[in-house]
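For this view, one protein chain was removed and the others were kept in their places.
After this line comes chain A, so read on.
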Amino acid sequence: SSLDRLSELPDVFRRIGNISAMECTVVCIDNSEFSRDGDYAPTRFQAQADAVNLLAGAKTQAHPEATVGVLTMSGKTPRVLVTPTPDLGKVLNCMTNIEIDGECNVSSSVQIAQLALKHRQNKNQRQRIVIFVCSPVTEDKEKLVKIAKKLKKNNVAVDVVSFGAEDENQEKLEAFLEAVNSSGNSHLVTVPPGPVLSDVLISSPIFQGEGGSGFGFAGGVGGAGGGASGADGFEFGVDPNMDPELALALRVSLEEERDRQNRAAAAAAAAAGAAQAEGAGAGVSASAAEGATAVAGIAGAAATPGPVAVPGVGAAGVSGDMDLDEDALLQQALAMSMEIDNAAAAAQEAAAAANDVTTPAPTAAPVVTPGAPQVAVAPPPADLDVMDEDAELQLALQLSMQDSGPDNKEDQK
């Protein structure tokens, strides 16, 4: 399994992988009668289910060992539908079988969630509960604060999503949040009717998390939305189960690129930025085979997008940013894989280009060696301006997917 293979990666990657905190999250769902209401399209319950699916996806993608569990708060008793698991499929499956019934019992649910967290397999995981509330909370404020203090004492962070009964619950939930919050690890997001619940959540701290761990996922969603229908919706357009090394390499390059972009965010905008962002979104999904000159072009392209990508950050709007980062990180990943086979040539290129984008790449390159996608050796770079950015990306992705073909057979057990 991909988790086993994680141990094959060099220590550096494992350490870097811990940038986004490794968490065990238990999601508490409000499946009370109140969730039938259609004020959030199509129903409160369905909007919630969509958000939970996205959240579970984001958490499991952010860290390979993250686990997510689900429990329902209404009905005769709160029930754990899925004990914390890294398997996104199980979570998505259980969401389809939920019945709407009764009223929520928040205090019991939180107790049960806490127990589920306590019995998590990996004790190194941080503990988090995410509670969706769309019905009036019956517990009084004092009781909620008492529960919150117990959670804080046991180092459990809590995110609360309040929608549907926001006004009634606001005071109680605010008191709850204040009591459970420890140095900003907990959040309360109130969503008024109107905007799509999932959209609001994606840009909230609940997804963005610590160190922007949700950021990459948001980028994936933005790219998939803007791109062709072929997008599989996975972060970076690569299935981490098929190719964990590449997924991890891409995530590392995203982190580095984000750091670099933060520093260069003030750079002047260029018109090419916006167009490039759109092209990247489509390029992730589709694939096209091209000649060796295209391969050569990639090495050079990886060196050049720096000055172009940077202005793109400034130029493009909020949605454009997400696509651009995906693009930038893909290029960085490509640069890294090119480095392995052609370290000297690429290093020279990087030096010649005197460019930030590739400077992180050479340092990462020697470490990426085991199992990283092997791309064909590049002949001297061709005329880059002629190459379509989009086409280069498509080719590179296609090549790396092909090259990890033999790896896939190993992975499928």
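Things to note:
Everything that follows uses one rule, which is that a residue touches a chain if its C-beta (ideal position, glycine included) is under 8 Å from a C-beta of that chain, and two chains touch if they have at least 3 such contacts; residues count from 1.
Keep in mind that, in the parts below, contacts and distances are computed from a predicted model.
A single chain of the complex does not appear, and UniProt lists its protein name as "PITH domain-containing protein", one of "ER membrane protein complex subunit 1", "PITH domain-containing protein", "Serine palmitoyltransferase 1" or "Dynein regulatory complex subunit 7".
Listed residues A:Thr77, A:Thr138, A:Asn154 or A:Ser203: the one in touch with the omitted chain is A:Asn154. Among the residues A:Arg36, A:Lys118 or A:Arg263, only A:Lys118 touches the chain that is left out of the figure. Take chain A: the residues that touch the chain left off the picture are 118, 123-124, 149-150, 152-155, 179, 182-183.
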